[in-house]
Structure formats: structure tokens, C-alpha cells
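As you look at this complex, bear in mind that one protein chain is not there, while each of the others sits in place.
Lettered A and B in written order, each chain numbered from 1.
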Amino acid sequence: MFSNLINSLVVISIVFIFLFSLLLVFKWLLFSSQWGVVTQNLPLYAFGVFPVDQRWRPCLWLLILAFLSIVTIFKPRWSWFGKVLPIAWVGVIPLGVGLLSGGLGLLPVESRHWGGFTLTILLMSCSALLAFPLGIMFAIGRQSKLPLIKYFSALYIDALRAVPLISILFFGQLLIPLFLPLGVEINRVSRAVISFTLFVAAYIAEDIRGGWQAIPNSQLEASKALGLSQAQTIRFIILPQALTIALPALTNQAIGLLQNTSLMSILGLVELLGISRSILANPVFIGRYIEVYVWLAGIYWVICTVMALLLRQLEEKVSIQRRIRKNV
Amino acid sequence: MSHIIRANNLVKSFTKGLRALDDISMVVNKQEVLVVMGPSGSGKSTLIRTFNGLETFDSGKLEVVGVPLYSNHDERNIRAIRRKVGMVFQQFNLFPHLSILENIILAPMKVQKLTRIEAEEHAMHLLSQMGITKQARKYPSQLSGGEQQRVAIARALALKPELLLFDEPTSALDPERVNEVLDAMRTLAQKGMTMVVVTHEVGFAREVADRVLFMDSGKLIEMTTPDIFFSNAKHERSRKFLNQIEK
Partner (left out) sequence: MKMRKGLWIQVLVLALVFSLILVLVNNISTNLIRSGLGFDFGWLNRTAGFALAEHVLPYSSSDNYAWALLIGWLNSLKVIFASLIMATLIGFFVGILSAGRNTLLRFLASLYVTFIRQIPLLLQLLFWYFVGFLSIQGNLIGPFKGILNISNQGIVILGINLSAEFSALLIGLSVYSGAYISEIVRGGIQSVSRGQWEAFRSLGLAENIGLIKVIMPQALPAILPGLTSQYLNLAKNSTLAIAVGYSDIYAISDTIITQTGRAIEGFILLLISFFFLNIIISNCMELLNNRLLSYQKH
């Protein structure tokens, strides 16, 4: 009886706190919020300080991405579509880089003018695209029979996983120029992409290793008994299964990567969070923290949800065809 | 040369001095069906798995499909053997991420470098032999155990092997599914396929086997025709084993 009383008290107080905060939020929404800081700066949030007459380029890219996302999530019944879609998703990333940087008849735009939501998506997609094969390489390296390759891969994975991301990004900005030959320079965005790639690859490698270890030994025996070589076994038997098992973990990595691009706002890039901080520094909008943060939280929330939906499509597609755990 | 497997004094020890294989010498001839029997832990699985290099051994000499194998486990020779020796496992071990057809054509395409068309044609032929053509585009998890095991046999046959190894092929099946697999094996035997089969199926052994090999505690106890083995076994241990499985 006594514990029931405590239980009820806990329930009542939690619900009370929840309703009270809800009330505060509504009161703020109705009476004190001023959304000028958001509505007047929409182009800045979207494209940063990209030259005004060239804004159609990031705009076009974002529209293509949105189109791809919609058709992926809602799966139209065009039969040719399933084959084109993966290629389109991989191809759209270099297309974005091309559209932003210009060249080939387009006016070149320096990377320091890139910004806002476009830069956030660009950082995320480029890093993911590069980190994925690198992560697979390190995962294979870690399982290698050659001790040198094995320990080098293990050292890399463990070291990168031991340090905070912000330090990798910071030292990436400082050290990557030092590692390059004299006269070769790369911009801050590329340095950020390289740092993210190196960091995320270690996590991807570890996730794939988890999937790898879940594959029963009997699969390897069956492959060996068929006369497949070590490399063929990895390529055709292990990797497809390991990746399928690791897919939920890899989804979390991708969403984590998107959120982590916000760290570049500390290191001088004006991606979504960075541009918002500059807007907040403008005396006109001083003190409008809540509106901006709520707006940003909404954007990140929507993008994370969309990414989760996209990757869930992939998971479903893979698991319908290949029920891996069921029968081994 | 009429033999396909020749083993001389094979020895494999586990730690603690236990022997999985204790001085095994034997020969399997071409077109012969050899059934290996013995209580669990007798080393019969270990023996059959040494024939295609899935298990190593400590001393002795082995020759399979004309390729010699010594205890140093030469990777090149092992792969040469595996290209000519098919294996069917107790748990089927189909690749769950590949369709039935892909399971079968993988090795012919990657090991024998056949084109996809050649490999698929042969695979469909094998599937029709096994009576499961309709399942070609399905995935392993959509098939019953008996169907999966017949796919596994087709997969092992795809490399046109000179020898097929069966490691308890019916032990993981529901009782009513056992016969469809045994029938497929019977047909293969009639066509002259050389087979080494680890099994507890006495009926199959009586009817199909040319010889029966009985093992206990890593030792080859006797190797004789099924008639003699089942009605008039020489050794005490064989008789004891037969009594137990007939109960």
C-alpha cells in the first residue's frame, strides 16, 4: 500500500511537470515569441552567404535530394527505378560538390562562401560516402591474418574511438596542412570532410566487425568447401551478411554524423548551427536564442527522421530478401 | 588408379591426449558408397572433414582425388581438392543472403570461371534433378529443411565433383522430411557418384552402401560390407552400437 502511494505520487508529479512545461511552451509561443529572426533570414539558414545570384545552384541540389528522398520513401512502382536509385544516391553527392564549387561553365564559388543547411548536408554526405569504403577496409584489415595489417588496423580503430570528435576536427584543421607538401593547400571544408571521414571510418569499421562476428563459422566452412578463396569468401559471403547485420548500427552512425557536423560551428564553418550563431550575434536579433534554437531543433529533428526513414527502407528491402538470422 | 581417397596412419590429437583420429588407414574406391557410422564423439565427423581439409591432422598421409595432403596443410593442395570434392553439411549451411539459384552458381562462376548463363543452365538442370525448380528465385529461409538440404546437394554438385562428402545430412531434418533427401542421395549413388556418408540411417546404409566403416574413440573398428556389418559384426563394440540404435 505504501509503495502504491509513492508510485501514484511519482506519476502525478511527472505528469504535473510535463503539463506545466507544456503550458510554459504554449504561453511562450502565443505571447512572447518573435519569429522575425527566423523568417527574415531563411535564405541564410538554407545557403549561408552563397552569392545571391548563384543561389539556384544549392537550391537545385537540395531539390534533387528532396525528390530522391520522397521517391525512395514512397516507392513508386516503376520497375527500372530500383536499379537506378542506388546509383542516383551515390552520384548526387559529387553533383552537389560540383554545383557548389562551380567550374565547367559555372561561376566558381569559394568554399568559404558555402554555408547553412546546404553545407551541413554536404559535410554529412561527402564524409559518409568516403568513410564507408574506408571503414570496410579497416574492418577487413582488423580481421586479417597478417599481424602487421591486423594490428595497424586495430590501433587505428581504437585510437580514433578513444578521442573526442572535436579534437579530431580541430587538429584536422591545424595538422592536415602540415602533412601536405609545400605549396599544396586545401580549404577548410575539405579538411573538415577528411577529419569526419577518418573519425567515422573507425566507428563504421567497429560496427561491421560486430556484424562479422555474428556470422556463424559454418558459413565460412561452406564457402571453403566450395573452393572459394579467402578474398572471395570475404567479398561474397562475409561482407554482404556483416553489412546487413550491422545496418541498424550504421544507420545510427549516419544520423550521429549529421548531428556532429554541428561541431564545425565551433571551428569556423558557417553550417546550419554556425550561421545561426552569426545571426544571433547580429544586434538586430540579440537575445532571440529560444526562437533560433527551437527552429534549429525542428530542422535537425526533421532531417534525422527523414534519414531514419530512408535507411529503414534499405533495411526492409534487405531483410525481406535475405532473412539472415533465421536460418543459419 | 581406382581409389579416390587413400589414408595412411592418420592421427589427430586434441589436448589432454585424446585422439580424434587414431591411426586411421583406409581406401575409398571410385563409384563406391561408403557409410561411416559410430557413436557421437567417435571421430567420424572429424574424419570426413579431413578429407576436404576443413580439419587438419598431426601425422600420416592422405591422398584425395589424386592430390596428396600432409600434416603441414598445404593451402594450394587443399584448394585443388575442394574444387573436386563437394560437401553437404548437417545444418545445410546455405548462404542466407543469396537466392537458391545464386547459392548454386556462386562457386561455378567464381572458382571455375563459368559465365552466368552456363552456370545458371547447369544449376537449373541440377535443381530439376532434385525436384525443386520452382524454388530457384526464393531465398533459403523460405524453404523447408528438406528442400534446403536438396539445394545444398545441388550446390555441392555444381562443381561436377569426383567425390561427395555428406556430414549427417538428415540429422537436422524433421522425420517426415528425411526420405526426400535420402531419395536424392540414392539416385546419385545409382548414377555412380562416389560418396562418403556419415549417417545413422541404417536403412540407407543397408540398401545403398557398398561398405560400412565403423569408428569408435577415434579408431577404425571395422570396415566391411553392410550385409556382414548389420547381421554379423565381428567386434563387440559394433554389436553394442547396433543394439543401441535399433532400440
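By definition in this document, contacts are C-beta pairs under 8 Å (C-beta built on N, C-alpha and C of every residue); 3 or more make two chains touch, one makes a residue touch a chain.
Predicted, not measured: the structure shown is a model, and the values here were computed from it.
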Original post:
Of the residues A:L42, A:L175 or A:L309, which one touches the chain left out of the display?
Top reply: A:L175
Subject >> Selected residue (touches chain absent from view) among A:V49, A:A214 or A:I290 >> reply: A:I290
Subject >> On chain A, residues whose C-beta touches the chain left out of the figure >> reply: 3, 6-7, 11, 14-15, 18, 146, 148-149, 152, 159, 162-167, 170-171, 174-175, 177-182, 229-231, 259-260, 262-263, 265-266, 273, 287, 289-290, 293, 296-297, 300-301, 304-305
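The working rule: only the chains that are shown with their structure count from here on.
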**OP:** Quick one: report the Å distance separating chain A from chain B, using the average Cα coordinate of each chain.
**Re:** 49
Subject >> Complex contacts: residues of chain A adjacent to chain B >> reply: 218-219, 221-229, 232, 236-237, 240-241, 244, 321-328
Original post:
Touching chain A in the complex: which residues of chain B?
Top reply: 52-54, 79, 82-83, 85-87, 89, 91-98, 106-107, 110-111, 139-141, 148, 155-156, 159
